[in-house]
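Excluded from the complex is one protein chain; the other protein chains are retained at their positions.
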Amino acid sequence: MSKPSALEEKLDHLQHHFIDSDQQFEASKMGMWVFLVTEILFFGGLFVAYIAYRAWYPDLYLLASTELDTFWGAVNTAVLIGSSLTVAMAIRSAQLNQIKGLIINLYITIGLACVFMVIKYFEYAHKFEKGILPGSYYSYEGIAHEKANIFFSIYYMMTGLHGVHVLVGIGLMIWLVIKAKKKVFHSGYYTPVEITGLYWHLVDIIWIFLFPLLYLID
Amino acid sequence: MATNEATTSIKKLQVKRFKPDENPEKHYLNEETGIWAWMTTVDHKKIGLMYLASITFFFFIGGMLALLIRTELLTPAQSFIDADVYNQVFTLHGAIMIFFFLIPSVPAVLGNFVLPLQLGAKDVAFPRLNLASYYIYVIGALFTIFAIFTGGVDTGWTFYTPYSATTTGNVMAMTFGVFVLGFSSILTGLNFIVTIHKMRSPGLTWNKLPLNLWGLYATSLIQILATPVLAITLLLLTMERALGIGIFDPNLGGDPVLYQHFFWFYSHPAVYIMIVPGFGIISEVISTFSRKVIFGYWAIALSSLAIAFIGFLVWGHHMFTAGQSSLANMVFSFLTFLVGIPTGIKIFNWLATMYKGSIDLKTPMLYAMVFLFLFTIGGFTGIMLGALSVDVHLHDTYYVVAHFHYVMMGGMVMAFLAGLHYWWPKMFGKMYSEFWGRISCGIIFVGFNMTFLPQFVMGAQGMPRRYFNYIDQFQPFHQFSTVGAYVMGIGFFIMAGYLFHSLRKGKRSGSNPWGSRALEWQTSSPVPLHNFEHTPVIINGPYDYHKPMSEFQLGIATSHNGHDHHGGDHTDVSKTEKEQA
Amino acid sequence: MNRFSEFMLPPQKSTLAEGTDALFHFINITSVILLIGITIAIVYFSWKYRRRSDNDVTPVITHNSKLEITWSVIPLILVMIVFGWGLNGHVNLNTAPDDAYEIRVVAKSWLWEFHYETGFVSVNELHVPANRPVKLVMSSDDVIHSFYIPDFRIKNDVLPNRYSSVWFEAMEPGESIIFCTEYCGMAHSNMMATTFVHTQEDFETWLITAGSADDNMDPVELGEQLVTRNACTTCHSADGTELQGPSYLGIFGSERVMESGETVTVDENYIRESILEPNAKIVEGYQPVMPSYAGSLNDRQIDAIIEYIKTLE
Partner (left out) sequence: MSGHHISSAKFLWGVAISLFMLTFITVAVTWVAIPEPWNVVVAIAIAVVKAIIVSAFFMNLYWDTKFHSMLFVLSIVFFLLFIGITLLDTLYRTDPIPSF
């Protein structure tokens, strides 16, 4: 292990069972990667359901996806990619000891995540009005396919679970802002920023797949 | 051969021999006592013991439920509980034994206690996460208990749709409890993987890693790769009940066989979550009590990983008669047989380790022998069930029940007991009664075979599982089986007795009662608060019994990282340094 | 060998049983030989190499490639034999001959219905001809069940959303038991039926007479037979015993409180409704689990059951 590269020897963050900051940083990062593996398989289950039903009823997916608005889906994709960029910028700021930049970038990320959720809210509300409700509450008659309810069950489960992850991300980001304001982070210690960033990028990646699979069926 | 190289570089680093304190005054059990200190501890050893207490509780409950089932089955018709209660009882027996006992048993209890010790680390990589995973386990358990008292669950531990989507009772609380529990398992696996990667002592390379850790590593990989799928499956099932999403419920257009794929994608690898860490323990115990280098170190280590991997591809053998396509049946049957090979290799390796050893049949070794015998039977009957045409006849009969009890109880529980007896002195610094240990091992062995051997016969004769009533011709087998269950119960009762006695009045064990070369035995018993008073340095493999003990006790004096809040350590260091190599 | 076979397995009553049993015995014998070998090794090593002193020196044997390859390859060959053999048997189990006689099976919680080509429906009694392949095309009305005849070595799950099938060829006239082997709720273990194997001629006569046999029977007697034949007695006793459903004893003319809170007098109309639409009115304390008999009982038969219940006071 190399010597801690921190400019000043601030070691408040170092827990007793680690040898040095680098070991702690590497361990946390690996822990996050292992966690991301579990996240991928967690969503993987839903993708399996999606693929199995799509293989059974390709026409159902064609019909039902016309109810989803490609424009707003694309906007949301762009919003999430933008927020990934700002998270990456936030990490860069932390690495360069620019705490102000870190906080600003986190604020922008939170803002973009909220925009995503608001758009999602309007999409959901629009469907609810039509009677496209999840599960047995489904009452929309506009799709001539007997399994239409299942497509929307999968849609709601996938986007809903993704939405929950976005909310968790917003919570984590707010926590980071509070910590950053207390001057906890510096170029020698920004582990929470880094691993929250990893989480956020994964949420972005999952949406990158959800978008074409749900909205872009033609 | 590496010794010479190593010793030269060791001199530069000022490596000394640290003999463990045989009679430590301060250790993890008497520093920081009191309920609150235990509840908030982040010490992996105490968390391990908290898990031990919890799983013992659930093993007791699950065992009592088993006796209830066996007693009811004494007669073909209803004897003292009705069908509804019976169905709830076997559901709970299965769910509790699998989710609350077997899955956390070795990783969360013995793994938590031993893993950092075998690595020479002070703790796991994320101690707070470790404590959190314990509390998540407790929360999951509370949900399940809540489900029992608010309507019960009668679906069987497999929660097959559409029955689970339509039956009355509180299935939602139960599945949610198991869902929560899954996260405990995931976090433990995550913690172990990172710990093994990042917290190894100097010199502890991958080819010197104890086989127990290879087993735990393979287990952790399965935990992180499979458990999330259980989580999503149960979430979908909960949603099925709450909202009627219809993915698995045929009444709403779904496919129940798809549910079975989801469920077994987790639950078959879960069998390996239960058994693979058992393999690790058996390797440790057999090598220690044969005082001999393990035969085929890499074969055992890699076969654990191979089992973990192939174990993911065989889930469909639970579904040969479920209406799965013939193509899938063929592929799953083929892969199932492949998983038998690495398992067989392990058995032969353990036997070869005993060959020309110096075998001491102490209680842990006795359990290891029992494991070898019972697990082999479990394995062979598994081959039987993997054979497509025979499985059609045997599927969902008592043959399957007997088979998985031979694997889970004859394999896993025996391995757990071997490990518990093996590491007991390390945990508490006390010895148990060797005499009663052997007696109860014998009683459990006899009782176990009495219980489950007849079940093979009645299963092959056609007795279906999960039957409350049965036709008269099976009664003699059921009665024999019930008697066996009580014999086994007596065995466990004796075990509880002598283990409690050892806690209160046991003889001091000394740091290394078995003469093992493994790292966890090179510190005092009970273990100091931070495991080692020095940083261990490893130059030999953990099974190199041909090398002197002194080469296994090397280390560098600890330089604590500045702000250690446990003041005691600094003063104690000088005490342990009194003897040098 | 025969004795062992009788002890371990039910009698072979279908043409497929022999092949399955041969593989069963092959695996059993191979396993027992290997198990004895392993056990002898364990016991022998434990005794021969027991610890003699605390300073025992053990040899350093880390691996032996020849040995390891042997004990990997031999089991591999054995399991591949088992795989091929099992697959072969499975293919036979799954390919019904084209000329097989077809019977529709409908599983309901907790009874088996067998529909014949004549339109006749028997409950919990499967009648088949001997020495002729029979194919069962199965489906379920509610949850998953599984159709299992141990004597024939056949089993397959019965699904609510698809058809599944099994086939067999019974070898001689006789009776064999049918189990449900997929857990399906409270009376899962009572969901049993019997296979009656007739000679070809007997079967044909049975098929013709079965539908009309009831015509000139006394209604009460017919009703008593019908409640047994249609598996009503699985859940409703005639002697006051509490099962999954209310007992028939003294039920007629009594007043019962429903789950909805209303009170209903048990009369002809209520019994008729309960047979055809069982879940319309549920007596307090019971579950809505009874399957509908609409389509499988005609008016005369329902009347007969009502007459029978009236006699149980």
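Here the chain labels run A, B and C in written order, and each chain numbers its own residues starting at 1.
Basically, a contact is a pair of C-beta atoms (placed from the backbone, for glycine too) under 8 Å apart; a residue touches a chain by one contact, two chains touch by 3 or more.
Quick caveat, the model's predicted, so the values are computed rather than measured.
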{"item": "Visible chains in contact with the missing one", "value": "A, B, C"}
{"item": "Sole contact to the chain not displayed, among A:Leu41, A:Leu60, A:Ile103 or A:Val193", "value": "A:Leu41"}
{"item": "Touch criterion as defined above, residue of C:Ala22, C:Val137, C:Ala238 or C:Val264 at the omitted chain", "value": "C:Val137"}
{"item": "Residue ranges of chain B at the interface with the undisplayed chain", "value": "197, 225, 229, 255, 257-258, 261, 265, 312-313, 316, 319, 323-328, 331-332"}
{"item": "Chain C, residues in touch with the chain not shown (by the definition above)", "value": "102, 104, 115, 117, 135, 137, 162-165"}
{"item": "Touching residues (missing chain, whole complex) on chain A", "value": "2, 5, 22, 25-26, 29-30, 33-34, 36-37, 40-41, 44-45, 47-48, 51-52, 55-56, 70, 74, 77-78, 81-82, 84-85, 87-89, 92, 95-96, 197-198, 201-202, 204-205, 208-209, 211-213, 216, 218"}
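Following the convention adopted for this analysis, only the chains that are shown with their structure count from here on.
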{"item": "Chain contact graph, described as a line, ring, star, complete graph or other shape", "value": "line"}
{"item": "Chain B and chain C: spacing of chain centres that average the CA atoms, whole Å", "value": "35"}
{"item": "Where chain C touches two or more other chains, by residue", "value": "none"}
{"item": "Sites on chain B at which at least two other chains make contact", "value": "254-255"}
{"item": "For the chain A and chain B complex, residues of the former touching the latter", "value": "11-12, 14-20, 23, 26-28, 30-31, 34-35, 37-46, 48-49, 52-53, 134-137, 146-147, 149-150, 153-154, 156-157, 161"}
{"item": "Contact footprint of chain A on chain B as seen in their complex", "value": "121-123, 125-127, 129, 186, 189-191, 193-194, 197-199, 224-229, 231-233, 235-236, 239, 242-247, 252-255, 258, 261-262, 530, 560-566"}
{"item": "In the complex, chain B residues that touch chain C", "value": "83-84, 87, 154-156, 160, 162-163, 166-168, 250-251, 254-257, 290-293, 295-299, 321-323, 326, 329-330, 333-334, 337-338, 340-341, 344-345, 347-348, 351-352, 354-361, 369, 372-373, 376-377, 380-381, 383-384, 386-393, 395-397, 457, 460-462, 464-471, 515, 545-546"}
